[in-house]
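All protein chains of the complex are present and in place, except for one that has been dropped.
Moving on to chain A:
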Amino acid sequence: MAVTLRVNGKEQSVETEPDTPLLYVLRDDLALNGAKYGCGLGQCGACTVLVDDKPVLSCLTPLMLLEGRSITTVEGLGTVGKPGPMQQAFIEEQAAQCGYCIPGMMMRAEALVRRNPDAGDTEIRDALEANLCRCGTHSRILKAVARARDLKRGGGA
């Protein structure tokens, strides 16, 4: 089955089984390795991406549900040379340690601040509950999200 997706603003046609998880398509077919594979069971959050501004666990989302939907991965937030506000905040707060959980954290945070530009510290902590980190960089991640919220507000975005 052929499915047409809009990934990071670009139309992509993918020929695959309809129940293939989005994560596999991103990583194996589209060479977008930003979304990470940490469990395949929706338990760790490393695969979080945005579908129409909502955070979804791409390892549990079959492709057949995504025809015509708009998908944003961490690659859609900015680049190494030109990081977006969320990425800039994560760099400034040094939130990445091993870096494996970080794309998922940023995507969930991105969804939160798009939905609620005034999210407070408790809401940030609540929203990120679904995403696991094992290096123990939680405090820096929470600070980075608060900084990204402020950057986005300050930037008039």
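Note that a residue touches a chain if its C-beta (ideal position, glycine included) is under 8 Å from a C-beta of that chain, and two chains touch if they have at least 3 such contacts; residues count from 1.
By our rule, contacts and distances are computed from a predicted model.
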item	value
Hidden subunit of the complex - UniProt protein name among "NADH-quinone oxidoreductase subunit F", "Cytochrome c biogenesis protein ResB", "PTS sugar transporter subunit IIA" or "Xanthine dehydrogenase family protein molybdopterin-binding subunit"	"Xanthine dehydrogenase family protein molybdopterin-binding subunit"
Option from A:V7, A:L22 or A:M106 whose C-beta touches the chain left out	A:M106
Contacting the left-out chain in the complete assembly, out of A:R27, A:R69 or A:R149	A:R27
Chain A, residues in touch with the chain not shown (by the definition above)	17, 20, 24, 27-28, 31-41, 43-44, 46, 73-75, 78-80, 83, 87, 90-92, 94-103, 106, 125, 128-129, 131-142
